[in-house]
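Only one protein chain is missing; all other protein chains are in place.
For reference, chains read A, B, C, D and E in written order, and residue numbers begin at 1 within each chain.
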Amino acid sequence: MVDITHKEVTLRIATAEATVVLSSQDTVMAIREGRVPKGDVFEMSKAAGLLGVKKTPDLLPDCHPIPIEGTQIEYDLSGLEIRIRVTVRTHYKTGVEVEAMHGASVVALNLYDMLKPLDKGIEIRLIRLLEKRGGKSDILRG
Amino acid sequence: MVDITHKEVTLRIATAEATVVLSSQDTVMAIREGRVPKGDVFEMSKAAGLLGVKKTPDLLPDCHPIPIEGTQIEYDLSGLEIRIRVTVRTHYKTGVEVEAMHGASVVALNLYDMLKPLDKGIEIRLIRLLEKRGGKSDILRG
Amino acid sequence: MVDITHKEVTLRIATAEATVVLSSQDTVMAIREGRVPKGDVFEMSKAAGLLGVKKTPDLLPDCHPIPIEGTQIEYDLSGLEIRIRVTVRTHYKTGVEVEAMHGASVVALNLYDMLKPLDKGIEIRLIRLLEKRGGKSDILRG
Amino acid sequence: MVDITHKEVTLRIATAEATVVLSSQDTVMAIREGRVPKGDVFEMSKAAGLLGVKKTPDLLPDCHPIPIEGTQIEYDLSGLEIRIRVTVRTHYKTGVEVEAMHGASVVALNLYDMLKPLDKGIEIRLIRLLEKRGGKSDILRG
Amino acid sequence: MVDITHKEVTLRIATAEATVVLSSQDTVMAIREGRVPKGDVFEMSKAAGLLGVKKTPDLLPDCHPIPIEGTQIEYDLSGLEIRIRVTVRTHYKTGVEVEAMHGASVVALNLYDMLKPLDKGIEIRLIRLLEKRGGKSDILRG
Partner (left out) sequence: MVDITHKEVTLRIATAEATVVLSSQDTVMAIREGRVPKGDVFEMSKAAGLLGVKKTPDLLPDCHPIPIEGTQIEYDLSGLEIRIRVTVRTHYKTGVEVEAMHGASVVALNLYDMLKPLDKGIEIRLIRLLEKRGGKSDILRG
């Protein structure tokens, strides 16, 4: 794990996105009408994602433990696609990009897990970093 | 979490796939020539993925703890794409699809984490179930 | 940790209850009207409780790891009291009483954590086993 | 998880209390005379509680990871009641009330788990915050 | 992780040993007279070791999750040496040698951690498998 003892503490923000693609309009209706037997998929997946962000260094060997100071999880359901956006904030010596990516992937997997009994064709498409501020360079993507 | 006390124990196998897309041929060369500073990306990500499969029920609230009896992780690097294939096996009352999906996503995230210093444009595309045997129905995809 | 190698596998069910006591009717209204800033307290605490049941042997040294086969979490909000009921099921050599108690306590703590910004006087009263079936003796309480 | 990036680092101290009620004087005698088969209930439950305080953000989705700088666990056995007092200290941007409450609940559950073979009627009564210093306001309770 | 789906479930027992060597008779006296400020080193390290045995597959990528059915931890303090003996039992398709070795190492490390303020020269010498029964072959060592 890279030595960051000499790095400066700055505000770091990263936003990652994951897209879950459902295979049928029936699944969309079940979500919108609150008929998914396992519960409210958005609230429960938010809980999973909040925990997932914090557990990133438990899963990825080279990832520094980081004092997560804020996590925001948003959903956008349009057509057959659920877009998940996870923003993580910290003041620390290294960034939170991987934490945001991991959070987005856990939210996506939990949607998959809760919806699997209703829809056998769900896929997770595209987990990527949207934005990163703080540190040596910023990244901004449409 | 769904009650599975009445379900039968059978052999369950699931294979999931994740695709990591690099943004530059230089990253491919760094991998092939063993020049990634954080170490051997395939071996270390395999370690992360093996642990990830086992930790699935720690992250996903509705997921049953399952006695994982075998996990196989394979890579295929072609062009700018790394395809990850994770196969999980168990004898149990419920399947290991989500475990395989989670394993594939952790391997992909660890590749992202280790390669990030070299390549700022890596994306994870398509995490999906390829195959599932055992249980009520089988799924086989090309 | 007690040796259970010689014990018989039977169906085991345990139900535990925890009671969260709010200090003001305003908190009740905020919950009922979905105005708690941290989100849906019942769904998110259910997610925490489902994970909590599974993590019991991670926290309690003498507790055997048990293949949890079903967990059900129910709420009853009446006056200033929220009663939480957690039922856990397994086929195993030892019971799931402590798992149900731990699940109930995690749900109660998560309600406390989410409601704390609105209500400084919340208490958790009475965590107890309500019912236990399977094993040497059954326990049934009103 | 609430954004605390702008908050000030101050010394934070919280004390929580949990009460375990035994159902028989025989259990009290077994504890006092060191005859509990699973071991020294106070020392082992202290170990569980120390770990529990640190694991709070692993269980509660909205809870920030906090650099715990001190944890003190005390017992008071009087009549059939064991009162557990857990004090947690940190210098951080948010308080340690939930950590103290979680620590107290884990100690209580571990006492329950270790004493269960001797006493089937144990209950956990009242988990509450006793005292909190640092942050916007202090709370002091008798 | 090796595929064990085809293997037979049998009773498996493994005993491992670790030796902690103190550097001064004063440390021995502090232990014997209960004067170690952090608490009862044998009881608290037993708690850590019981948890450690269960967490082995969380730390070692290739290690199967195993339903631990019993763990016994014993100490022998003689001269400047503390010998730790950890026995683990299960009915499963693979053995518990690594679990016993991991348990012994966690007990040893916890003794080190608790005694470090009193004794700067403690070493952990020799962690090894003493005995293993069940599976293809037995191992018995003096």
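To be clear about the criterion, contacts are C-beta pairs under 8 Å (C-beta built on N, C-alpha and C of every residue); 3 or more make two chains touch, one makes a residue touch a chain.
Predicted model only: the values in this text are computed from it and were never measured.
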Per the touch definition above, residue among B:D3, B:D26 or B:D40 touching the missing chain: B:D40
Residues in chain D touching the chain absent from view: 11, 46-48, 50-51, 53-55, 65, 67-72, 89-91
Interface with the unshown chain - residue positions in chain A: 1-5, 57-58, 61-62, 64-67, 93
Residues in chain E touching the chain absent from view: 2, 37-39, 44, 47-48, 51-52, 55, 58-63, 97-98, 101-102, 105-106, 108-110, 112-114, 116, 120, 123-128, 139
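Everything below uses one rule, namely that only the chains that are shown with their structure count from here on.
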Chain pair repeating D-E, as identified from C-D, B-E or A-C when over half of the contact pairs by residue number coincide: A-C
Chain pair, A-C or A-B, that carries the greater number of C-beta contacts: A-B
Per-residue overlap in chain E, given as positions that touch at least 2 other chains: 46-48, 51, 65, 67
Pairwise touch network: line, ring, star, complete, or other: other
